[in-house]
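All protein chains but one are shown in place.
Now for chain A:
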Amino acid sequence: MAKTSHAKVEVLIVGSGIAGSTMAVELGEAGFNVLVLEAGPERQLSDMVSSQIWSRRLRWAGPEVLESGDLVGAANFAMGWGTGGAGLHWYANWYRLHPDDFHVRSLYGRSLDWPIGYDDLRPWYDHAQAYFGVSGDTDPNAPPGASYPMPAMPVSKQSSAIKKGFAAEGLTLTPNTLAINSEPYNGRAGCLLDGWCDAGCPIGALANPLVLQWPRARKSGVDLRHNAYVTRLETDASGSKVTGAVYLDETGQENFQPADIVISACHTIWNARLLLLSSNDQHPNGLGNCSGTLGQYFTSHALTTIHGLFSEETEPHTGVSGANTLCLDGYDDKQPTTGAFGSRAWLVGQAAKPNDLLGTALAKPDLFGEALNKYLRRASAHYGNMTVLCEEDSIPENRITLDPSKRDRFGLPQAHVTNSLPKENAARSDLAKAEGLRIFKAAGTSDAWAGPQNPMHMMGGTIMGRDPSASVTNSFGQLHKVDNVFIAGASLFPTPGAINPTATLAALVFRTADYIRSNRSALVP
C-alpha cells in the first residue's frame, strides 16, 4: 500500500511524554515548526479518575516486551501511552544525580563515565526545578543548587512514626523533594495530600504534561498527532541525514512524515528499538550504531520496599504516592563494604490505598481469607512503608535487542530486554534491605517485613559519550554519525545513580533544546 505523505516540518518529536512534551515547548516557543507523533490516544484531565482500578486505563497499552534476567518486570508498569505518557501517573520524586554518579568509571574502575559532569548540568537542574515547580528543604546530602521554589510538604504521620528508626541508625530523615506544589504555584493548585497521584492529579498540583507542557506547546503552535505509531526513521541515500519518520495511523495505514530534525522521545526501550528498526544499507546494525553499543548498558534501580505495622495511627491513605521524606545519608559511599557496590537512597512514607501493586493488600500477598481481612483492617490505619533504590552498574550484557522470531501487533520484531543485577550491586541491595528492617524494628513496628527485589525505572540503551566508538550519542543526545537525529530521555544515561531519573531527564532536555536553538541554522537548512 502506498504511504500517505505529509508536508515537511522542521522538528518531528516521537512521543509526547515528559521528555517529548518539554522538548516540544522549548522548540515551539523558539519558533520552530514542531510536530509530535504519539502512539497512544488523546488524554484529558477528566481521565484521571481517583481509583486504582480506573487508573490502569492510563498505562502502557503498546506492544509487549520480552524480558529475561533476574531484574525484570518493570516494562509495562513503567511506561505511559497517550498524551503525556507516564507523566500522567508518575510520582514526581525529584532528585539530582550526585557529582560522583557522573564519573563512576574514573573513580571506581567500573560501570561508565558520563561525557559531562555535575557542573555542566547544574544550571539546567536549577532551570528545571523552577519550570516544573519543586517543593523541598535544603538537604546537606543533596548536590548544590538553587533553593527550591516552594517549601517542603509537611511531615506525615507515617514519616513521624518511622523517623525514630533512622535516628537509631544514626541517619537523618529530611523532607522529600517533589515536583508537587506544597502551595499554589504558577497558576496551579497546591496539593491536597489525598494520596491519589498514582491515578493522576487532575487539579495539577503534581506537574503533569496536561497542565504544564501541553497548554504552552499548543499556544506556541506545536501540532500533536495521536494514534501514530512510528515504525522507522528513513535516511537519505548517503545515510548521513534522516529525512523523516514512517508511522502507522489508527487505520493501519503507513504514513511518511518528512522533517529536518527528528527527536526520539519514546522512552528507553522504544528509543533503542526505533533506532534498531531503522537499519538500512548504510546502517546495517541500526541507526546510530556505528559503535555497536546501541541497546547496550540498559540499567534499572534495584528496589526493595520495607513494610511495617505501627502501634500509632499512620493514616497511610494520605500524603502523596511519592515519598514524604528522604534519606540520602551515605549516598556518596558507593563501597559500604567489601564485595558490595553502589549508592542507595531511602524514600519514606508513600501514600498507600488498599489495592494495586503498591497497595496495603499486596504488601502481604500470602494472606487470604479471614487473615487478609484482619490484616487489612489494621493496615488501613497503622501501615507504614519505605523503599530503597540501589544503583545498578552499566554493563554491556544488560541490553535491549530485537527478537526477529517474535512479531508484535504491528508485525515488527519484538523488543527483548535482558537485565541481571551484577553481583556486587545485589550485595549492596541486600545490605540496604537489612538496614531497612533494622530501621523499622528500631522505630517500634509490631511487624516489619521486606518485599521482593524489583526493578524500577529504565535507563540506558542509547547512551551518550565522548567516544563515538563506545557510545550512541554525544552529550546533547545527537547521534554521532547522523547529526539531525536526537534522543531525549533516560535512555541517554550512561549510569543511573540510585535516584529517580526524571529531574535529570528534564535537565538534559533543556540542555539539548538550548543546543538545537543555538545551532538552528546548521540543523534546519
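By our rule, a residue touches a chain if its C-beta (ideal position, glycine included) is under 8 Å from a C-beta of that chain, and two chains touch if they have at least 3 such contacts; residues count from 1.
Rule of thumb we're sticking to: contacts and distances are computed from a predicted model.
For the chain that does not appear here, its UniProt entry gives the protein name "Gluconate 2-dehydrogenase subunit 3 family protein", which is one of "Ribose transport system permease protein", "Gluconate 2-dehydrogenase subunit 3 family protein", "Heterotetrameric sarcosine oxidase delta subunit" or "ABC transporter ATP-binding protein".
When the missing chain is restored to the complex, the residue among A:G117, A:P354, A:P413 or A:G444 that touches it is A:P354. For the options A:K164, A:K219, A:R377 or A:R466, the residue in contact with the chain missing from this view is A:R377. Across the interface with the omitted chain, chain A contributes residues 40-41, 46, 48-54, 56-57, 59-61, 64, 66-68, 70, 72-73, 75-77, 81, 192, 194-196, 201-203, 317-318, 353-357, 359, 361-362, 364-373, 376-377, 380-381, 449, 451-454.
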